[in-house]
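The complex appears here without one of its protein chains, the remainder shown in place.
Chains here go by letter, A, B and C, matching the order in which they are written, and residues are numbered from 1 within each.
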Amino acid sequence: MIRVGVIGYGYWGPNVVRNLRSLDGCQVGGVCDQSPAALKRVNQTYPDLPVTTKPSELLISTAIDAIAVVTPVSSHFELAKAALENGKHVFIEKPFTSTTHEAEELIELAERKNLRIMVDHTFLFTGAVRKIRELIDEGVLGDLYYYDSTRVNLGLFQHDVSVVWDLAPHDLSIIDFLIQAKPEAVIATGEAHLNGLVDIAFITIYFPRSTIAHLNVNWLSPVKVRTTLIGGEKKMLVWNDLEADEKIKVYDKGVQKNNGQGLYDLLVSYRSGDMWAPRVEQSEALKVELDYFIECVTKGRTPLNDGAAGLRVVKMLEAADQSLKASGRAIEL
Amino acid sequence: MIRVGVIGYGYWGPNVVRNLRSLDGCQVGGVCDQSPAALKRVNQTYPDLPVTTKPSELLISTAIDAIAVVTPVSSHFELAKAALENGKHVFIEKPFTSTTHEAEELIELAERKNLRIMVDHTFLFTGAVRKIRELIDEGVLGDLYYYDSTRVNLGLFQHDVSVVWDLAPHDLSIIDFLIQAKPEAVIATGEAHLNGLVDIAFITIYFPRSTIAHLNVNWLSPVKVRTTLIGGEKKMLVWNDLEADEKIKVYDKGVQKNNGQGLYDLLVSYRSGDMWAPRVEQSEALKVELDYFIECVTKGRTPLNDGAAGLRVVKMLEAADQSLKASGRAIEL
Amino acid sequence: MIRVGVIGYGYWGPNVVRNLRSLDGCQVGGVCDQSPAALKRVNQTYPDLPVTTKPSELLISTAIDAIAVVTPVSSHFELAKAALENGKHVFIEKPFTSTTHEAEELIELAERKNLRIMVDHTFLFTGAVRKIRELIDEGVLGDLYYYDSTRVNLGLFQHDVSVVWDLAPHDLSIIDFLIQAKPEAVIATGEAHLNGLVDIAFITIYFPRSTIAHLNVNWLSPVKVRTTLIGGEKKMLVWNDLEADEKIKVYDKGVQKNNGQGLYDLLVSYRSGDMWAPRVEQSEALKVELDYFIECVTKGRTPLNDGAAGLRVVKMLEAADQSLKASGRAIEL
Partner (left out) sequence: MIRVGVIGYGYWGPNVVRNLRSLDGCQVGGVCDQSPAALKRVNQTYPDLPVTTKPSELLISTAIDAIAVVTPVSSHFELAKAALENGKHVFIEKPFTSTTHEAEELIELAERKNLRIMVDHTFLFTGAVRKIRELIDEGVLGDLYYYDSTRVNLGLFQHDVSVVWDLAPHDLSIIDFLIQAKPEAVIATGEAHLNGLVDIAFITIYFPRSTIAHLNVNWLSPVKVRTTLIGGEKKMLVWNDLEADEKIKVYDKGVQKNNGQGLYDLLVSYRSGDMWAPRVEQSEALKVELDYFIECVTKGRTPLNDGAAGLRVVKMLEAADQSLKASGRAIEL
């Protein structure tokens, strides 16, 4: 039985608590939040749960095996470090840390203490991303040409990070999972319109073998869009995460190089066939992920979304920030 | 009565001929194409129209007042220059020329000869773009935050230009028309997967006063998308050009800066109201544009889509190419 | 403080309990269900709530002021009657009863005992239906020409009632609320394909002044559709309840009668203008409704969705059944 202390009960924390409580092999040992209103909400829903405004009560408690850090990124390092130092495993919100340096220190500490870190890259546990990975692994798409994501909506502005650190971690963790290659360079452009923080940004990431990824993140869009195009040599797909059903559509469309000779011959030709929407598993991703966290902790396994995965995402975020500040200069990774 | 000679009867030429023939005050004086198959198609549809494989027959004919150049961009300069030298007005496909130098020479020549140049920026004559310009001019949107366009589909690969020169001129001419400011810098990223020409590209253009434009152009998309988000201080809109009706949706949504004081206060707040889809004029844009061309030629007026407008687009295209070659370096304009 | 006993904790009961618990002025006094698994779910979520498998425990309890009947329709009459006889107000699932006779008896009993009956016509408390009623009341739509609803999906087959009694009550209660006139006749067609119960049905209801309503209900549709067209003399609207935003689109489109004279003159002409999607209140309808129930009980008010409203819906359902059995014969109301 793994006892988890949850620090942070704002937007995402309630989902973590609800799912942890629904799992076998796991107990919620307490909830911490600085806000009395948040703790009151905990009491109303779970009258049996101990609450506190002091993180240290959970961090040093001997009745706690693991800490879920569900706070703004600025506090991640300090809380995760304290948890690890007190011998507790860590489940931590994305993005992992504010800097690569912090991430590296936490990874090193966890290794020394033989503790697990899992970064909450929830999308890796959705049916949609799992299905896309399956299509890639089985060679259905062929070599990857591009990953092109649009992730825009009105708000939520965070008061301490830009839209890059708020929305891009989703795609960066997915890209890391799907492309399975080391990125070569990051170029980012964008603009701040309201409070000095970038609220619209466009990030290009170059990978080996001509694979290119592009992210369009925007807090000032009148409509919510969560659409990703993925182009492969053999097939292409559209993933629309807002669709209730048919989230993924695989198109039997493609392009072949020709040996065009005359001036007016097209050098490529097109193939257009059926479209196919595979059934996608509908389980709640966070529940699958937390179940996996408990399993990794119990059996001492390294999760796929471990500290190293979190670090890879933070590196890309840092590079995007650098590129933004340097007017789109390519930042090598 | 303006007599127009049309050079080029490939994909777009037939539309130019059909519309010219439907206009009052205008006659098609002849059609030229290098391909006998193309000329056979002319004969079948318009048995009365003279055809030729030699451009010079139209360029020097005294029975011709204006030349419509509807050929690949590589031949634009030579054909337009010959037309102007022979005292003929020019209607010319987008992009205007292959280089800014060519564009400048043609503009200078036309001025010297007192002839009109109109660059076929067709979109400026659509009901949708006209309506958006109206909304901007009337202050409905407020200060412009961003223009973000996605223009992707499968093919058509051109054998001589990249996707940037094929698809981006549409948006660049629209941006020039809507934003009405001089761009400051262009940053482009992209990749070539098949025949050495860039087939997917992402272009950011910085304008004064924090207005940012972004173009996503792609020849390798399984689905056709023609969607532009435009965000303003007061209102935001979505223009989906593939919608039969309701091409433009104006959202009474917005963001206000707050004087948040506590650490956890949001610094901005959101407003969410009605959505409104103004009726958009459905006339065929090319017909409206060619009618305007005849009027400009007849009355000696300078069209809004003159050589200078064409040059502004070519400058942005050149800058995008330069940025692509320099790994996303910002090219100042 | 009104104390409510909830009978039935299947699909809908948990929503009733959750919302009742969130209201001021109301307490859930206990939950009854025949299924031990259902009661276990109650315990897990609300460890403090008394549960029972015996309805009578709630029906006769002096600590209970009102009973929520959230069971299949076949048990409605018996449970509601017992509740009223024991002096308790009744909140009851749609459809109100299995027969008009039962409905009339309950109405009479409640009147005699001076108790409230509220039939759970939840849709009347949605922002969308409220907004449509507002548009009608303000004369925006003009005289109503038609109400045409498509309400189809795959399942849920009920084991005791047809698709008519399962899905049509929603539209019938909405029609009753919006058209505000006495229906004249009902004609229904349909077919049973699996277990002897009609699984696809088409119901036409004639109202005075040429207003016609039509319902398309189907348990065998591969896709879920919840779309209603409402045509008025002045404006028309589309209500798509599956849209996250923009549930209602009001079209400034219409038809005018002409005085066409020649044989080939059209006798009508069309008007096509803007479209407008009014902001729709997003509150959970069931919460609004239950809050209203508590208010009606507390202040002794007659709810708009009282027993009489429930009876009007049951009358139309009975007529639809009769028409189905008589091969589409019109049943006068």
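In this section, a contact is a pair of C-beta atoms (placed from the backbone, for glycine too) under 8 Å apart; a residue touches a chain by one contact, two chains touch by 3 or more.
All values derive from a computational prediction rather than experimental measurement.
Participant: Looking beyond the chains shown, say which of C:Leu23, C:Val140, C:Ile212 or C:Leu304 touches the absent one.
Facilitator: Considering all chains, including the one not shown, the answer is C:Ile212.
Participant: Considering the whole complex, which of C:Val4, C:Val73, C:Val90 or C:Leu237 touches the chain not shown?
Facilitator: In the complete complex, the chain left out is touched by residue C:Leu237.
Participant: Provide the residue numbers of chain A that touch the chain removed from this figure.
Facilitator: So the residues of chain A touching the unseen chain are 245-246, 249, 252, 272-279.
Participant: Of the residues in chain C, which ones touch the absent chain?
Facilitator: The missing chain touches chain C at positions 35, 145-146, 148, 150, 152, 154-157, 159, 185, 187, 189-195, 200, 202, 204, 206, 210-212, 214, 216, 218, 220-223, 229, 231, 236-238, 249, 251, 253, 255, 257, 260, 263-268, 270, 272, 323, 327-330.
Participant: Which positions on chain B touch the chain that was left off?
Facilitator: Touching the missing chain: residues 47-48, 223-224, 242, 244-245.
Definition applied: only the chains that are shown with their structure count from here on.
Participant: Hey, which chain ends up farthest from chain C, C-alpha centres compared?
Facilitator: Most distant chain from chain C: B.
Participant: How many angstrom lie between the CA centroids of chain B and chain C, rounded to a whole number?
Facilitator: Spacing between the chain centres: roughly 53 Å.
Participant: Hey, how far is the Cα centre of chain A from the one of chain B, in Å?
Facilitator: Each chain's C-alpha centroid was found; their separation is 38 Å.
Participant: Spell out, as numbers or ranges, the residues of chain B touching 2 or more other chains.
Facilitator: Counting only residues that touch two or more other chains, chain B contributes 272.
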